[in-house]
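In this view, the complex is presented without one of its protein chains, the others remaining in place.
To keep things simple, chains are lettered A and B as they appear, and every chain counts its residues starting from 1.
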Amino acid sequence: MSDVTQTRHVPDRLNSRAARIFKSWEALLLAVAIAIFVINSFASPYFLSAWNLSDATFNFTEKAMIAFAMALLIISGEIDLSVASIIALASTAMGLALQYGAGTSELVIIGLTVGVLCGAFNGFFVTVLGLPSIVVTIGTMSLFRGISFIILGDDAFRGYPSSFSWFGQGYIYWVFTVEMLFFVIIAIIYGVLLHKTNFGRAVYAIGNNPTAALFSGIRVDRVKFILFLLTGLMSGIAAVCLTSRLGSTRPSIATGMELEVVTMVVLGGVNILGGSGTIPGVVIAAFVMGLVTFGLGLLNVPGIVMSIFIGLLLIGVIALPRLWAMVAARRKS
Amino acid sequence: MSTRPAPHISPDVSPMVSMDMITKTFPGVKALDEVKLDLYPGQVTALVGENGAGKSTTVKILTGIYQPNGGTIRIDGNPISFASPNDAAKAGITAIHQETVLFDELSVAENIYIGHAPRTRLGLIDTAQMHRNAAKLLADIGAPFSSHTQLRDLGIANKHLVAIARALSVDARVVIMDEPTAALSHKEIEELYELVETLKSQGKAILFISHKFDEIFRIADRYTVFRDGAFVGDGRIDEISEGDLVTMMVGRSVDQIFPQSDHEIGDEVLKVVGYEHPTEFADISFSLNKGEILGFYGLVGAGRSEFMQALFGITKPSKGVCRINGDIKVIRSPADAVSNGIVYVPEDRGKQGAVIGLPIFQNITLPSLSKTSYKGFLKLAEEFKLAREYSQRLDLRAASLDQDVGNLSGGNQQKVVIAKWLATQPQVIILDEPTKGIDIGSKAAVHEFMSELAAQGLSVVMVSSEIPEIIGMSDRVIVMRDGRIAAELAKDELSPETLVRHAAGITSPTEEAAA
Partner (left out) sequence: MTRLIPVRETILGGAILVLLLLISSRFADFVAPSNLANVFNDTAPLIILALGQMVVILTRCIDLSVAANLALTGMAVAMINVAMPGLPIPVIIAIAVLLGAIMGAINGVLVWKLAIPPIVVTLGTMTIFRGIIFLISDGKWVNSHEMSPAFTDFPRMVLLGLPVLSWAAIITIVLFGIMMARTQFGRSIFAVGGNPHAAVYTGIDVGKTQFWAFVVSGALAGLTGYLWVSRFAVAYVDIAGGFELEVVAACVIGGISIAGGIGSVGGAVLGAIFLGVVKNALPVVNISPFWQLAISGSAILIAVAFNARAGRNKGRIILKEAEATQ
C-alpha cells in the first residue's frame, strides 16, 4: 500500500504462511507419522517392502474416503455414526441386485445410490425435522444394518463378477492400487471443496456459529443436507471398494468402522465440536493410523490390542496439548 | 417521590460490604479499573452507569463468579475473597440476575431451594418442608402460583418472582438486584418496590442496578457511578440532581453525543403491511423512506426484535406483505432478505453477529462471497480487498485482518458485523440495539456512522431501548407494546415522557391504568 496518509492501516496477515504451517497440528502429526515410519522400519525387516506397504494402504483407504466427508460434517457441527451401517446396506443391496443378474456397472450405480439415499434419510431427519444428528444416526445405524440383517440373516452374498473385483483388488501401476487412486482423487476433491470454495467457507461458518451463518444469508440447512448426502455417497463408494475387496457381503460387514472413521477425523485435528480442521490433517491421520496398524501387525500384535493404541492416540492427541497448556499456565502463576 | 419516607441515614454508619480498588481484566479489555463500591445495611445503593460501565462485572465479582485481578472486598471490615459462587453465598450475598438463571425442568420450590434444600434426618431432601417453606416465601411476595408449578410453565414476570423468592430463601444480608424491573409490568414494579422496602427494614444491604432514573430517585438511598470501568463518584441520592447524575454517568451533557442529522429523506423504500405472528406480534404496518432513520422503541420483550427477525426471514410471519421499492417481495430466509437489500445487525453479537473462530476478513466477506469469488471458488485477494476497504471505512482497530474476531473488543466486533453488512451494499439496514454493551467511544462512532449511512441514502431501522439514543438519532419513532404498534411519533413529538407513556401503556399521566 502506497497510501501514506492512512493512519490506522490494518495489515492483512501478521504471521507468514510458513510460520503458521510450521506451528500447526498437521506439522506435529506429520512428525508423528514420520517417527512411526522410522520406528517401524527398524522394528521389522519386512516393513520397508513396496508390496507390504502397498498392502498396508488397504488399512485406511476405505475409511479415509468416508473420513473426508465426515470431516466436513463434523466441522459443520454434525456427525454421522451410521456410515458403517450404510456400507452394510449398500453392500447388501448390491448383493441382492447380483441375485437378479446385475452387472458390474449396475452394481456400482446401486451401491452409490443406496449410499446417497441413506445420506438423504439422515439429512432429512437432521435438517427438516431439526433433530440432533448424534441421536438420528445412532438410530439409523441400527436401522440400516438391521435391514441388512433382515435381508441376509446368517447368509452371505457371494459370486461377484470378476470385473467387479477391480475396485478393491485392482492395481493401476506396479504397487499402486485402484483404491489408492480413489483415495488421492477424493482427498484432492475434498481439499479443494473445503479450502478453496464458498461452500467450504460456509461449512466453517456454520460450525463456528450456525446462527450468525444463518443471519449472514447462508442456507444452513441446505449445506448440512448436502454434507449428509456426500457422507452417504462416500460410504457408498467405500461399500463398492470393500465388497469388491472381500468378494462377499455379510450383514456384519464393516462393523465398528464408524468409530475408526471418527477417530481418524479427530486425530487429523478436526474439532469434534465443529468449526475447525483441515483435509491435509485427515490425510496425515489416515497414514498415521494405517502405519500403526500395519507396523503392529508385522510384529504379530493382534488387532484388538492395536485398538488400544488407536484409543490412546485418540485421547492422547487431544489431552496432551491441553495438559501442556495447563502445566504452562500453572508455571506462569 | 413524595411517598418516600424521609431518609433516616446516620452518616457515621459503616458499610457492610466495601469493594476497594477492584480491578478486573479480560484479554484485551480492562473491565474494571480500581473501582470502589460501598453497601450499607438497611440502605439501597444504586449502581449507575451506561452499558459497558462495568456494572455486570461488579455483580459477578460480588457473587464469586469472577475473581478480581486486584483490590480488596471487605465484609464488616474484614477482608474476604470468593473463590466460587458458593463462597459468596456463604458470606450472605445473593443476586437476582438480569437474565433469569433458573431451571425450566425443575419445580418452583426446587428452583428456590436448589443448593440449600431442607434435609430429612437421612440426608435426603425434605420435599414436604421445602414446599411449605417455598409456599410461605411465595405468599410473602404475593406470587400468584404454587410451589409445585414447573418453572417452564411460568411467564417471564413470574420467573422473576421465583428468582426473588430464591434470593430471600437464603436469608442473605446483601441482595443484589440487576435491572429487576426490566421485564415487569407497572403493577409488578410497584410490588417490587414494596418488597425492597421490606428488605431494607430487615437491615439488608441492597445493591440496585437500573437504567431508569425515576426508579433510582424513588428507591435508592445512595448512588455510585461508574463510567468505562472506572469509579466516577458516589454519595447520597438526596444530595444530587438528576442532571448532575446523568453528567457523571456519560461524562458530558447528553445532547453533545449525537451527531447533527442533516440527511435528506427521499421516497418510500420499504413498506410493511399487516405483519402478524401467531404468538409474538400482530398488525405491524409502517413505511420506511430513503435516507431515513426510523427508531423502534419499547420495553424489553415488546416484540421488536421478534418482528425484525420476521422481516429478515428468520421466522415466518403468518400474515403480512412486504414491498421493496413498490414490488411485493416474499422473504422466506435471511438469504432472500440479503438478496433483496435488507440486512440485520443483531443485538447479540456473540451469538448472532460475528462468527467467532473465523478471522476478520472472512467475517466481513461472508454474505458477499458471491461477489468475491469466481464460480464458487474463493479468491482470497478479492476478499482481502473488500475487507480492507470496509475495515478502513469503519476505522476498525485490529492487529491484522486474519486475526480471530473473538480477540476484538465489543466495539470492534460490532464494527466487523456492520462492515460485513455494508459490504453487501444494502438498501435497508436494521440495527438491533446497535450500541448495547459497547464503550462510549465506539458508541459515538456508531452514531456518527449511522447518520453518515442515512446521508448516503441508506434507510436505517434502529431498535433501541435507550431513550437518549432514540431521541437523538431517529427521524421518526415507532413505539411497540405487547407485540403491537402503540404509537408512531414524528421527530418533534419525541420526549422521554411520551415514549415511556406509550411503551408502558399509560394513556395519560393522571390515569395510570394497570397494564
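Just so we're on the same page, contacts are C-beta pairs under 8 Å (C-beta built on N, C-alpha and C of every residue); 3 or more make two chains touch, one makes a residue touch a chain.
Values in this document were obtained by computation on a predicted structure and should not be read as measured data.
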Residue, one of A:Ala64, A:Val114, A:Cys241 or A:Val266, that touches the chain absent here: A:Val266
Among B:Ala282, B:Ile356, B:Leu378 or B:Ala454, the residue in touch with the chain that has been omitted: B:Ala282
Which of B:Thr63, B:Thr181, B:Ser210 or B:Ser474 contacts the chain that the document leaves out: B:Thr63
Subunit B residues touching the omitted chain (full complex): 63-65, 84-86, 89, 95, 97, 100-106, 110, 114-115, 117, 123-125, 127, 149-150, 152-153, 155-156, 277-282, 301-303, 306, 482-484
Missing-partner contacts on subunit A, residue numbers: 79, 125, 129-132, 134-136, 138-147, 149-150, 152-153, 251, 255, 259, 262-263, 266, 272-273, 302, 304-308, 310-312, 314-315, 318-319, 322-323, 326
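What we mean here is this: only the chains that are shown with their structure count from here on.
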Complex contacts: residues of subunit A adjacent to subunit B: 6, 8-14, 196-202, 204-205, 207-209, 211-219, 275-276
Contact set on subunit B toward subunit A in their complex: 312, 314, 333-335, 337-339, 344, 346, 351-358, 360-362, 366-367, 369-370, 373, 376-378, 384, 388, 391-392, 395-403, 420, 424
